[in-house]
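Note that this complex is displayed minus one protein chain, with the remaining chains in position.
Letters are used for the chains, namely A, B and C, taken in the order the chains are written, and counting of residues starts over at 1 for each.
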Amino acid sequence: MKKLINDPKNVVEEMIEGYVRAHPNYIKQLPANDRALVTARETKEGKVGILIGGGSGHEPGFLGYVGEGMADGVAVGNIFASPSPDPILEVTKAIDKGAGVAYLYGNYAGDVMNFGMAAEMADLEEDIKVGMALASDDVASAPKEEKEKRRGIAGEFFIYKTAGAAADFGYNLEEVIRVAKKTNENTRSMGVGVSPCYLPQTGEPSFEIGEDEMEIGLGHHGEPGIEKGKIESADAIADRLVSDILKDIEITSGEEVAVLVNGLGSTPKMDLYIIYRRVEQILNEKGIKIYKSYVGDYITSLEMGGCSVTLMTLDEELTEMIDHPVDCPMFVQK
Amino acid sequence: MKKLINDPKNVVEEMIEGYVRAHPNYIKQLPANDRALVTARETKEGKVGILIGGGSGHEPGFLGYVGEGMADGVAVGNIFASPSPDPILEVTKAIDKGAGVAYLYGNYAGDVMNFGMAAEMADLEEDIKVGMALASDDVASAPKEEKEKRRGIAGEFFIYKTAGAAADFGYNLEEVIRVAKKTNENTRSMGVGVSPCYLPQTGEPSFEIGEDEMEIGLGHHGEPGIEKGKIESADAIADRLVSDILKDIEITSGEEVAVLVNGLGSTPKMDLYIIYRRVEQILNEKGIKIYKSYVGDYITSLEMGGCSVTLMTLDEELTEMIDHPVDCPMFVQK
Amino acid sequence: MELTSSDLKEFFKVVVKMIEEQKGYLCELDRKLGDGDHGVTMSIGWQAINEVLEADLIGEDDCGKISVIVGKTFLNAVGSSVGPLYATGLMRGAKVAKKKTVMNEDDLAAYWIAFARGIKERGQAEIGDKTMVDTLEPFANELESKFEKSHNFIEAFGYAVKAGEEGMQSTKDIISKKGRSSRLGGRSIGAQDPGATSAYLILSAFQQFAESRSTQVS
Partner (left out) sequence: MELTSSDLKEFFKVVVKMIEEQKGYLCELDRKLGDGDHGVTMSIGWQAINEVLEADLIGEDDCGKISVIVGKTFLNAVGSSVGPLYATGLMRGAKVAKKKTVMNEDDLAAYWIAFARGIKERGQAEIGDKTMVDTLEPFANELESKFEKSHNFIEAFGYAVKAGEEGMQSTKDIISKKGRSSRLGGRSIGAQDPGATSAYLILSAFQQFAESRSTQVS
């Protein structure tokens, strides 16, 4: 493990400092808590505030998605660890413009507890309405009947995208949450890991894997997947990921989808496009129409190797929201 | 080496296929040569065509930078190998709209020969005016007195950015080339490598490096740098890179610069922002003003580990060009 | 036996030291089941506690306040799953210890029962879900029933820790149902839950600490 860092204890603080200084027109730290970052452009009066957050190490997730068209603020946790309620509450207070705040985060025990506690405090102590929508897009993480138990992986990106647009369109809190939940309902992901990442503080690999192995269904923090096997060709991997997704959600010929092929950190764009190529072929064969594609590192796990494929079915409302422009330091869409 | 690929022989073809299918509104292959890609939006009549290119494996470099505000076409080589004259010539013919074509590429023997041959053919066989500007920003690659011998690394990004804007502004070929050359004159980079990449076809590491070593001045293809040493802290590395740059180009207090901290492939954004943090501190101490910062993977070397720092001094003209909006599949600026 | 506010602070110091020693082991357990950071998380939290013990809490002699501040410090420093869990435990304990500069045996039993039950309530986990509740619930039940009978805290706590240890060990043989490891299914069998382990280590550290205090006194 070779990292370009100083004291491992300070990686999150120093990353945030670098980030805020690199993009002062986009983002700022709140004086009350340096893990609480909000848009430098100020949330519009009367707009629902979009709050995202989770552990660090997933960059561009999550701080990279604060900006016009997406989130108004982010609470930043330690590496792979939910933020505590304090920064969540501080962001909530800063971005509430009278219309309440939507909390969007992944379905992990830690996040559920910390965001839950913050939401209670926002309600009791600050009288701010909070709505919540959790990403649970990873089909590998629980059977279909227990979708609410599934963890959130790259599909979170689509939730920020659509809910961010909905808030911009002037939807109220209930409606923003409805859009976020619909997005989650319509979204499925499945990943594969081929090499681990290393926690800066331990220097240990996040999971063990043989020289010629891959792990299907691996989680975004190195949580074991559903199956270890010999590494296969990109086409075979894409076939497996897409077929597991399509077993879980029926998408019929003629339906439109958005596609995300997400790199976990150290997988070159070359490989991601080779995976995309096959995903497109499969969908094409089935008559499923690709409305828009995203290929790149959208939610990573430090320098983990591997990727995930996410499909989101679109209706008219969601299409409009996917098209909505975005201007964040780590993601811009015209 | 674990890659998400099929037959290593087909990586470039399959990447291009995936890329073109993912972004059909942005880019298309020319029927005459499938390594010749041009903007799907058609270059404007009378605008100077911007042609970029080089080896594959540097994604987003170079095909990722075809789009509004940057390049009109790209010739794609094999991995780390210059494209042959043929696709360069085909792109030239497709994007020439009567005002000639600017070839922008890095200073490598192979590129110089292949782009040079294509330029001759464009002139002789097609009667198209071609101008050329080479990136030679890597201060580690030759002494100051021989800047023309230096190789081009991440600084190429700034050349595409400004020359692309100049062409959009309606500058003629000579003027576009002047802007590109001025950008190169004003730009210096210096990199560090901590882990190699692996050529898909050989599976061998591009360079050898010990478990606790780094290589200062490493090239974008794994060409050996100027010095191997024990890996140091991010701050010490940033100090070294910036001080070598500032020894090479005088930047006085009050001057404005654009900064690029570029990841080589597998270095997490977290690390890049930690490096940026220190770069900003140093420039700040010297009174050098940062006008705009780019932090991320802009020109990579497959999954190589490490980063480079690029500084570009700005005048009024270049500032305007840095600000010009861009819409490419792999890079968007509002 | 009795525990003064400075004893309580000293106990927390003992935990700080113990966690530093066990950090690697706890990470190793978490690598098998989760994301490999449980030792790091615990260490970040207890190091932060160490700092307040050596600053804000120096003159504090209200066991309740000490416990609240220790809990909040832990929560803010770590977030994560265990942040809300242990923080809730410490804050529920603090209610028992409120305004007390000395805790007697009744207080201590009540403190630890509140600690364990608070965590269970926060996490909504049941025995058999392969979490720290597998340590804490048998521990609390045993402490309650044994202390009710004997009114000997040290003895009852000893039995309770034993029950907690067995609970911890039982996590090896069950399929996870809560937290990150719940996605593992059958593959989680054989691996001991890291949170169940850190909970046991804390209880066991208190047992030793209390025993050494009670022999000093007698």
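One rule holds for everything that comes next: a residue touches a chain if its C-beta (ideal position, glycine included) is under 8 Å from a C-beta of that chain, and two chains touch if they have at least 3 such contacts.
None of the values given here were measured: they were computed from a predicted structure.
A.B. asks: In the complete complex, the chain left out here touches which of the visible ones?
C.D. replies: Checking the complete complex, the chain left out touches B.
A.B. asks: Using the touch definition up top, pick the residue from B:49, B:83, B:100 or B:265 that touches the left-out chain.
C.D. replies: B:83
A.B. asks: Which residue from B:24, B:170 or B:224 sits in contact with the chain not drawn here?
C.D. replies: Final answer for the missing-chain contact: B:224.
A.B. asks: With the missing chain put back, one of B:25, B:201 or B:243 would touch it. Which one?
C.D. replies: B:201
A.B. asks: In the full complex, which residues of chain B touch the absent chain?
C.D. replies: Residue positions of chain B that touch the missing chain: 9, 55, 77-86, 108-110, 113-114, 117, 140-142, 149, 151, 199, 201-202, 204-208, 219, 221-224, 226.
What we mean here is this: only the chains that are shown with their structure count from here on.
A.B. asks: By CA centroids, point me to the most central chain in this structure.
C.D. replies: The most central chain here turns out to be A.
A.B. asks: Report the inter-chain centroid distance for chain B and chain C in whole angstrom, where each centroid is the mean of the CA atoms.
C.D. replies: Chain B and chain C have C-alpha centres separated by 54 Å.
A.B. asks: What is the distance, in whole Å, between the centres of chain A and chain B, each centre taken as the mean of its C-alpha atoms?
C.D. replies: 29
A.B. asks: So how far apart, in whole Å, are chain A and chain C when each is placed at the average of its C-alpha atoms?
C.D. replies: 32
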